[in-house]
Each structure stands twice: as C-alpha cells, then as structure tokens.
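In this view, the complex is presented without one of its protein chains, the others remaining in place.
Chain nomenclature is as follows: A and B, assigned in order of appearance, with residue numbering initiated at 1 for each chain independently.
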Amino acid sequence: MTVKRHNVGPRMSQVVENGNTVYLAGLTADDPSQDVKGQTKQILAKIDNLLKLAGTDKSKVLSANIWLTDIATWSQMNEVWDAWVSPGNTPARATVEAKLAAPGLKVEIMVQAAK
Amino acid sequence: MTVKRHNVGPRMSQVVENGNTVYLAGLTADDPSQDVKGQTKQILAKIDNLLKLAGTDKSKVLSANIWLTDIATWSQMNEVWDAWVSPGNTPARATVEAKLAAPGLKVEIMVQAAK
Partner (left out) sequence: MTVKRHNVGPRMSQVVENGNTVYLAGLTADDPSQDVKGQTKQILAKIDNLLKLAGTDKSKVLSANIWLTDIATWSQMNEVWDAWVSPGNTPARATVEAKLAAPGLKVEIMVQAAK
C-alpha cells in the first residue's frame, strides 16, 4: 500500500490516504468572527471538499474528534452537525473542550474516513 | 472493504468497522454521580460490550484516548484501567485533561481495535 497526500504543506497535509483509510487534518473555520454554528458549517464544507479529493464522502466517515473552546456551545455545534451527517452512516465521535491555536476559533474537527 | 456500523444514532454510531479496524465512540459513564473509579469501570464495561458487537475484545485494542476533567485523578483512573487491560496486549494510549460534554462526567475514553 502506498501513502498518498493532498494539499501538502511544509507543516502538515490536509488529506493523507493509506490504503482505504483517509486521515484529514484538524480543521478550523476561515472566518473566526462567525459564531459556533457558522464556524461548524465552514468546517464541514471543508471536510466535504477534502473527502472529495480522496475520492470519498461523508457517508464513509469512520470517526470524528471535535474540540470546542466552550463546551457550553455543544448544542449549537450539534445542530449543524446533525443536519450534515449522512443518515444511517454516522461516525464514532468524541467531543471535548480545548483552547485552539488562534483567538476567535471556536471549533476544530478532525475526521478519519474510508474510501 | 465495507464499512459496518453498530448502535447507529442520528448523531453518531457507537461502533464503526472498516475492514479489520474498529472505531468506538468516545464513551462516558451513565451514572455521573459515581467517582472517577466508578465511572471508569462503567466505561470499560461498555467498551467490552461494544467490542463484542464487532466480534473482537480488549486483547485487540490498538490505541486509546482518555480525557479526564481533572488530571489529578489520573492514578484513580489508572487503578481501574490497569486491572482491566489484557496483560501483554496493552494499547498505545494518551491521557490529557479536558472538560466534557455534561456536568458530572469525569472520564471519557475512545478506543480503536483490531478484529
């Protein structure tokens, strides 16, 4: 099996494929002025695009790690998440609170998918 | 390879299989009034049951992420963990502090296993 990488930067890659397993980077919103719902929407749109790069989609997501800078925003994030997931194909998931790399960022999501 | 899911909810699944790799959701105790040891016991019992759903068991756990709301409870969690693991078959593991989704929750554990 070969490792295939997409959107390769000097620090990290956004997508890494190993056989039929796809690893995405932890993703944050481009516009940190948005609220949790807005940021979650931006992130999930990025995930859709990156999964497409690897020839897969959200119905194949295996697991997700979600970090919120304020765990009290859990329901707001979930509202957007629940509308996004592929019914019947929801991933394993864990959500915890953590401070993120830049001020204003309220959500970060990292997923693994099959292809 | 096909993705197989168990205990599928509208938000997440508790178990996701991709080939011979099994992803479990981040699990917390049902009874948040219990202390760290009690909660860890409840979680590890859930993990045993969920691994069984996927036709595997704790001797095949590959890696574990553990979150504690108070890292000072590390030894209490470990006391229960050390008694649970399959000797000679311990997983890769990382434990950090994080606030969890509901008040009272003191431990969350997310594992990946082989089958």
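Rule of thumb we're sticking to: a contact is a pair of C-beta atoms (placed from the backbone, for glycine too) under 8 Å apart; a residue touches a chain by one contact, two chains touch by 3 or more.
The model shown is predicted, which means the values in this text are computed figures rather than measured ones.
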Which candidate, B:Ser13, B:Gln39, B:Gln76 or B:Gln112, sits in contact with the chain we can't see? B:Gln112
Positions on chain B contacted by the hidden chain, ascending: 20-21, 60, 62-65, 71, 74, 78, 81-82, 85, 87-98, 112, 114
Spell out the interface residues on chain A facing the chain that's missing from view. 1, 3, 5, 8-16, 18-19, 21, 23-26, 65, 67, 98-101, 108, 110, 112
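The rule we apply is simple: only the chains that are shown with their structure count from here on.
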Intercentroid distance (Cα basis), chain B paired with chain A, Å: 21
